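Starting off with a structure, shown below.
For this depiction, one protein chain was excluded, whereas all remaining protein chains were kept in their positions.
Then we have subunit A:
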Amino acid sequence: MLCSAGIPASTPSSASSTPSSPSPTSSLSRPEKRRKTAALFPNYSPGKVTTMRNPQPSDSILTVLPVDLLVQILDRLPDTGDRKSCRLVSRGFLRAEALRRRALRVLRREALPSLLRRYSFALESLDLSPCPALDDAALAAAVHTSGGLRTLKTLCLARATGIGWRGLEALLAACPRLEAVDLSYCVGVGDREAAALAAAGGLREVRLDKCLGITDVGLAKLAVGCPVIETLGIKWCMEISDLGIDLLSKKCRDLKVLDLSYLKVTNFCLQSISCLGKLEDLTMVGCSQISDEGLRFLKNGSNSLRSIDVSRCSNVSTLGLVSVIEGHKCLQKINAGDCFPELVPPFLTMLGDIRHTLKVLKIDGFHVSASSFWIIGMDCKHLEEIGLAKCKGVTDQCISELVTHCPGLRTVDLTCCHLVTDNALIAIADHCKRLECLLSESCSLISEKGLDRIGTCCSDLKEVDLTDCHINDTALKCLSRCSELTMLKLGLCPNISDKGLFHIGSNCRKLLELDLYRCTGATDGGLAAIAAGCKNLKKLNMCYCTQITDEGLKHLSCLKELLDLEMRGLVHITSAGIAAIAFGCRSLVELDVKRCYSVDDASLWALAQYSKNLRQINISYCPVTDMGLCKLLGTLRCLQDAKLVHLMRVSIEGYELALRASWDRLKKLKLLGGLRHFLSPGLLQMLKARGCRIRWVDKPLVLGV
């Protein structure tokens, strides 16, 4: 009894907020562990303890601690890995953790029932989005065995394409206090699922992005069923029209956040929306039928709106935003990117009305001039974020006019502002001491001179995008003074060498994301420096850094946190390198080895063996065979997205077998178009019924980098 219930060795890796790492106890042999566990067993069943053989004195202290103290201990452990280790030590800790655990992210379907049973006591947030092969039956059964999740408030089912209304009904019936549900990108979700959600009644936050089947009727059901809804995202729900929005705004008066992006709604829906007295955040990206006349309905607002996003609404100009500002004087965020690209004088004047509140202004793609920036700078002194991507006419003078009055700027987006030079960076550095994010992709005129000032002055800098800026190692050296850097994008900077990467690796220890796309100067040495310095790196892109070999990968294999590794076109790496990565980077979730022409079956075997968390893989153009593919797809229980284009050594039967081995888990598949006619229709039907979307590509086979 003790053994069966007390040893959770098989499950902990599947329930965690971060993917598992090898636990210290896993190396123990089973009898040894049993003894240890029994020794640590606290005062729940002392009889049992007494029957056990000599408890070790070093462990006995834990036996006298009550559960609440164990909970206190766990609360003081900040690191999830440490908590995981504790959990494995004893049943007492396991129980303590079950009592205090609020959030659960399930990575394996097999573990779901036992996890829900164990954590049903205090669980408030459940994330099933990475859980593969989840379907109605599995979910309903798991929920049933858990005996109800009475405390659950947040549920994430994003991309759980296998879930239908039956599963939702079962789940929602067991979660009476549910407040937030995320069904984003469950493309099969339709009105019935919406009706199931509506049955939950008390929902306050619902995300339904790209639930393609939802129509006005489904939205109406939701609106009637959940009148207290406050946050609703229906982006990409293409079937929803003005009627649904109208009813929504009549029924859900408490709406605060509404995302209507890319819907085919017209100005009429804005008339309905204007009645929502509590609306704070309105997002209407790409609503091409919305125009300035529609925005005029927001003129008589209740000052409730804090954020409006009309980017990519091609019929909206800043004139329409003038009406919005008239009605809502507390606007904090305006995103007018890629609208009609003209800053009209009334808009600039109206900005004065919201000078105290406006914090974010995005005018991507506008035609701007220095004078308008002067006005913006004079008016919006509290600006924290400015988005000027692809703006025409942005010069150094513009930037200096702006930043001299906006010392609070934290994010400056200068993407594709080709005229910007070092002077602009110097101006930014001089005035915006709290700069955190500098996006200057394709600003090819900037150099180490400007970045030197940035590195000196902006010590808070966290994110820098220097893609396509042709900077050199000196610039990286300057930038490496920003020790807080978490994201650094250096794509298309062929002048960077290992020397620059060494500076980064040695100083930017908090780096989480590094992009070295086509940095052909980077070699194994640079990777060694990065791997040695940036231990927390989660995302690394080194596509087409053709000098990298297996040696470099071996250095990388010490990055235990690495989640996403892209190494397209690394022609020199072989299975040895991949095996090192697979063995070392156990957290790996996404792997792209497209066009690595030396990666063969052995690497797939290694991945199948060690990369248990791999969810997404791209092995297009790799010389793998039927065996490797079948092994990979059949073994990896988490794999949900596979790109298998131009696998020249894989036969039709190989594809067929591999896909049949993984049909219930795959959600996205990229295959060569010709295969459409050779794969059995039954298989394709099974995949489709499971919610798997297949992208058929018709690219000619061109080898080379």
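In this section, a contact is a pair of C-beta atoms (placed from the backbone, for glycine too) under 8 Å apart; a residue touches a chain by one contact, two chains touch by 3 or more; residues count from 1.
Please note the rule applied: contacts and distances are computed from a predicted model.
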item: Undisplayed chain, where the name is taken from the UniProt record, one of "Zinc finger protein STOP1 homolog isoform X2", "Golgin subfamily A member 7B", "DNA primase large subunit" or "Elongator complex protein 6"; value: "Zinc finger protein STOP1 homolog isoform X2"
item: Residue of A:Leu126, A:Ala170 or A:Ala195 touching the missing chain in the full complex; value: A:Ala195
item: Touching residue (missing chain; options A:Glu169, A:Asp182 or A:Asp246); value: A:Asp246
item: Residue touching the undisplayed chain, where the options are A:Gly92, A:Gly225, A:Gly320 or A:Gly526; value: A:Gly225
item: Contacts of subunit A with the absent chain, listed as residue ranges; value: 191-192, 195, 198, 216-218, 220-221, 224-225, 243-244, 246-247, 250-251
